[in-house]
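One protein chain omitted, others in place.
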Amino acid sequence: MTAIATTTSVPPVAAAMPAKYVLSKSEKRFIGLQLLFATAALSIGSLFGPLQALEFSGLTIGGRDLYALFQPLLASYYQGLTLHGVLNALIWTTFFITGFFTLTVTYGLRRPLAYPKLGWLGFIMMVLGLLTAAVPILINEASVLYTFYPPLQANWAFYVGLVFVVVGSWVQGYGFYITYYRWRKEHPDVRTPLMAFGSLITMVMWQIATLGIAVEILTQLLPWSLGLLPGVDPQLNRTYFWFTGHPLVYFWLLPAYVSWYAMLPKQAGGKLFSDSLARFSFWMFLVLSTPLGFHHQFTDPGVPTIWKTIHAILTYAVAFPSLLTAFTVVASLEYAGRQRGGKGLLGWIPKLPWRDVSVTPQILAGVLFIFGGIGGITNASYNINLVIHNTTWVPGHFHLTVASATTLSFMGIAYWLVPHLTGRTLWAPKLALVQAWTWFVGMAIFSNGMHTLGLLGAPRRTPLGVAPYVPANWEPRLLQTAIGGTILFIGAYLFVTILVVTVLRKPAPANLVPQIPEAESIQDPQLTPAWLDRWAPWLTIAILLIILVYGPNLFYQISNMQNTSPGFRLW
Amino acid sequence: MAPEQKPDHEEEHFKPRGTVLIMVLFFFTIVALWGYVYLIMVSQGANTP
Partner (left out) sequence: MTTPPSQTPEPSVHIDPYERGWIIAAIVMLVVFALAVAVASYSLGIQLPSPEARVDPNTISSTGPFANPGLRELAPGRYEAYILAIGQGWYFNPREITVPAGSEVTFYITSPDVQHGFKLEGTNVNMMIVPGQVSSLTRRFDEPGEYNWVCHEYCGTGHAAMYGTLIVTP
């Protein structure tokens, strides 16, 4: 894997990297298989979305609520909500991300995985974990939602399954690190290609962050569900959970950022506006994603307000790299629009390739994420959180992050990635554009309804269609979310249909199959300072900060652990 | 296709003016929406632990 480029004008360091890398058949199959599991999870998980939304509207058929129709297949609203959360938020995302990162690491570094078998091992663990967790969920033995707060107690297999999914993703991550290490030894002075760089940082952040639920499950929930531990400490488990729970959000989001920074500018016909600030943003996410979990626990009784305050400040700090990303990505798009002939202050916007099936969903994802970001800053704002904590505002918010910034971007990525992997052209590209707009409109209606309902005080995770306390002024908003949710369902199934038909098509001539987009940067990445491409300082700061702002309270909570809560099954 | 090949002097003069306008709008949207919820909080009154 050494120099191929010979053009004299190319600086020598950059010349050490080949211009392209062609994924082998088995690499394509491996990535494709992960996307297949991801999409299958999304297609099943999305079935429950419209049920929940229509439940809100109070829709009944023959005087019985919708869920009655599905018995005994689906026992309750909550079994459906557990499936929706686990399959969409945990499985669709994780499988898509490990598959996508396999591509960004191999293509970015222009070399195959050092140990492809390690990737397969991780993937097989994830599949086994998924199947293990699916059994108790499907037989209504684990209707504990995707936060699985004790002392609601799921069947042990649910916890084992989750552990396998997470550890499987770690194992795939180890394969990326070894590949990167080998590349780095051969290219000591080359800036890590941005798509690999962002992916590696995301993976490391994920591995630090998931220590929280690893400890929660292995030391408390699993032995407890097996009857080896008589009780657990619910407050401590909330703290463990949210150690992982917030960085989990960035694990979903950063792969979209990888695409927005390292691919989208190319797809839009331009270049990345700032390589160094892109890298700086990723480092800030490594440092700041984890030490802020108490902002999910502002209303918890067992956490002192001083730690809530410190974590609130750090949450404000992590808003900063996203605000930076907003500027850099929009400026990259402006550059692209001007390259395409756009004039005037905003004349570049209509010049963007709105007919591109991959560009449009990603831009729309970014637009929705503007409001997800604003809601996020609101959630983080300490006492303002009292207004909306655990109201429908919260699912309204994270449908703008994980179900828009992430999912709609992943849809846009899939529209070039699946054809690339399968050697097909995308079926019905115009329909794909309609799909993206459908998702956008459905989400705008749905999340606006959910946010407004939340401000009116409607609790989340509640079948409001049967709640006895619903005042009249919630009704129009409940109907609004039902309409939005139904449109989203159509959007989800259009997406799945387009991918399925694409895969079933005849192979297309190679020149028609989309290639991997890799954006250049306006400024040569070699001019980005070396300290923005060194792991040691950033990793050290990240770990020190976690110890500093989690250590004392976590130590206190662990040393005062009271395992007094036995398990309950109240569903 | 390979990076760093095309001399592109207008790149150095590229001023993202449209981006600035969008960011200004973004800024005021954040302040307005955040401020709206802040005012709801204030109107809902004091709590002490």
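Letters A and B mark the chains as written, and numbering starts fresh at 1 in each.
FYI, contacts are C-beta pairs under 8 Å (C-beta built on N, C-alpha and C of every residue); 3 or more make two chains touch, one makes a residue touch a chain.
Keep in mind the model is a prediction, meaning the values are calculated, not measured.
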| item | value |
| --- | --- |
| Of A:R238, A:H399, A:H420 or A:R477, the one touching the omitted chain in the full complex | A:R238 |
| Full-complex contact with the absent chain, from A:L464, A:I516 or A:A542 | A:L464 |
| Which of A:G80, A:P151 or A:P361 contacts the chain that the document leaves out | A:P151 |
| Where the unshown chain meets subunit B, residue by residue | 4-7, 15-17, 19-20, 23, 27, 30-31, 34, 38, 41-42, 44-49 |
| Absent chain, residues of subunit A that touch it | 9, 11-12, 76, 78, 145, 149, 151-152, 233-235, 238, 273-274, 276-277, 280, 297-305, 308, 312-313, 316-317, 319-320, 323-324, 327-328, 331, 377, 381-384, 386-387, 389-391, 457, 459-464, 466-469, 523-524, 526-530, 532, 560, 562, 564-566, 568, 570-571 |
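By our rule, only the chains that are shown with their structure count from here on.
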| item | value |
| --- | --- |
| Rounded Å distance, subunit A centre to subunit B centre (Cα mean) | 22 |
| List of subunit B residues in touch with subunit A within their complex | 1-5, 11, 14, 16-19, 21-23, 26, 29-30, 33-34, 37-38, 40-41, 44, 47, 49 |
| Touch list for subunit A against partner subunit B, complex | 5, 7, 9-11, 14, 19-20, 271, 273, 305, 326-327, 330-331, 334-335, 337-338, 344-349, 370-371, 373-375, 377-378, 381, 383-384, 386-388, 455, 520-522, 524-525 |
